[in-house]
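Yeah, one chain of the complex is gone here, protein chain that is, but the others are all in their spots.
First chain written, first letter: the chains are A, B, C, D and E, and each begins at residue 1.
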């Protein structure tokens, strides 16, 4: 096995791990935002948001 | 998120999740771009500098192995600081930060283990050895996974925060062990040559790409950590609003 | 049936990362061994296959006793017993889901642990193969034990008593097949074939026994 | 306090022989290793103490996660938390009862397993003695883990993961004391004294931690 | 359709709990089982559901298109003290699992999930994990489970324990509607269920019998 092989493998491994970390973080963020949107659509408002609106009206 | 960002008036405002979300929304794009640039430069340097006369090509593994190893320890230190924040100051974001850091730390530790093994096979002739440095890094990896398992199994954040913080602090003894294992015990692994009291003992030819790559990894870590904290805040909002939904349904019916 | 499989998989994943915890436990158990016997690589590689097998056995045992207990505690078991669907089939599907969620990750993690135990590539492959073929047997045996334990008030622990002796042959054939792959004189195939036979045998006997026990238990 | 001890012993005996399972598992683990290592008697007797210790360690994990879970499930834990009696003391007594029911049988079974491993009399005696002194530490550490996991649905494995790293020092000193007894140059007493010290240390820290965790978890 | 229980006797441990209990129910009828604590109500219900093997006697169901002498259990929904729902799964996942798994008994069809949630007055929160709900909400969704798959016979063991007054009324409506469609209901309870026009079976406690003192 040449040394270049181990080097290539290390960089490949690094690439994969970094890609997984980045991908997971982004997908997780997307999922949470979707869930928030769903809740918002179902009419669950954050209390502070509701309060803000009330203040605006007043 | 297009929320208006409340102004930061005092230091403790940073504890406010909404303000934090606003800040990250502004900072993260810059961080991400900087990370990409730094990686490009680091990789360029890593593959254009010459190989070592002793280790040949494999020295290039160092440019990922060492930053990953450093970050695995730094990440745990950040978690320990967050744990202190949870226990001492009851900072609402501290627990979020610790929880968000754990998977990242596990990732970097895994990387250090894998690249170390890939380096060890050509250099030492074995993938693995139960010496003090390697074992302690492996223990660090297990600790990360254990903490992840714990925080996910206890789904009430208020409850898991203190338990996790205590465990993080107990596990912190491992970090000095990792750092100094090469000096305290007789190991295969080489002793520190970059970060030493009496100045660096490594050739500038290798030091330059190493430091650039270390910078790139660090930037990557902070970018991801910010994003992960943001995700965690959102996750808690989701679960809080779900509970609220359950209770509102009670009231209406 | 598919619905049950999917539900059980979802449960395993959601209830605190079932697979992750199992693998972590497996790894921890194996990692404890060098602390006991010392970091002698030769010795480690000799006892490696046995240790990995023991770790896998312990890891599969620890979650197994809840296989039906959880269903009974929330009343789902009653509804399953009332169904027309043959109970044996239900048990079989539950076993498969359990194995996929907890046994398979162990098999996949075993090469890594093989490396830590300084085993060579052939030995690692052999252990993985034997685990793949042998570990379902543990689940099937465990299912029968878990079913018997459900009848007893809080008999969770009893499972291990009932099933441990039955898992001994699995363990022995698994380990000896792994060694046979490395050491020349000993042939690999006979113990491996035995292992496969044991798994098939328990794939029938285990769910049958479990179904019988559950029918008898209900009250 | 005596009442609690007696009750817990009764429960351990009635709910399917806690002692028996541990011993069975212990025996299985120790019996499988010779299959792996082959019939090399010298090697066996060399690794014997380590294997017996590892087996005992794993076997004591088996019942540990249920230490408080059962009490919580039927509501007894609430009443115990309301009592004036210091909670630490309650936990300590529960640990002692658990050890008497499951740890002590392991100690008693170890000479037999020592014989399997072809250990000589001195080594057997040493292993038994170190187990007697060291195994309570595992229970005490486990109590803290069990208290942390008391609210979890699938606590079992998680408890083991939390406590295994902490038990490593116990394992190391236990094994090295056992070896020291057989090999001449190494002195037996220092590691043995260390082992005793660890046990005493955890006899204080374990119940304290468990009590804190239980107070925190109650709701 | 007709549910027939003939000469049921059940032994628990060494004791005969009850003997020679018989009753018949046809479509639209409800049977309320009453009696003191420990008189065997729960046991009788579990026997009818086929969960306990009686010492003697049997329970059968008959009707058009049902082969005679068929085990009654398959035609029954059983709602015991426990809800048979998983805390970790969402309400929708729970309900849809039972819908698929239970399937419909001949001669009827279950409701849609959302419709069933509507019927128990809790539409709109089916995306929540079951464990998030309060005791009363959980019990209501356990009732929704009866609606998503069709079964002619409902067996209910203390269905209204821990429910507040509003939920009690809702429950009575559901049962009445089921009866109107030709279903049958057997319920054990200590409290009035708010149903009009039911038959009552009073369990008289157990015939005490011992081999060793005989």
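List of remarks:
Convention: a contact is a pair of C-beta atoms (placed from the backbone, for glycine too) under 8 Å apart; a residue touches a chain by one contact, two chains touch by 3 or more.
Here the structure is a predicted model, which is why all the values come from computation and not from measurement.
Among the residues E:3, E:163, E:185 or E:201, only E:163 touches the chain that is left out of the figure. Note that of B:24, B:58 or B:241, the residue touching the chain absent from this view is B:241. Contact between subunit B and the unshown chain involves residues 16-18, 92, 156, 158, 233, 236-237, 240-241, 243-244, 247, 250-251. On the side of subunit D, the interface with the absent chain consists of residues 3-4, 7, 10-11, 14-15, 73-76, 78-79, 81-84, 218-219, using the contact rule stated above.
As for the chain not pictured, it touches subunit E at residues 12-13, 35-40, 42, 81, 134-137, 158, 161-167, 190-191.
Everything below uses one rule, namely that only the chains that are shown with their structure count from here on.
Core chain by CA centroid proximity to the global CA centroid: C. Greatest centre-to-centre distance from subunit B is found for E, with centres as Cα means. Between the Cα centres of subunit A and subunit B there is a gap of 17 Å.
Of all residues in subunit E, those touching 2 or more other chains are 87-88, 124, 127, listed in ascending order. Residue positions of subunit B touching 2 or more other chains: 139, 142, 146, 149, 153, 242, 245.
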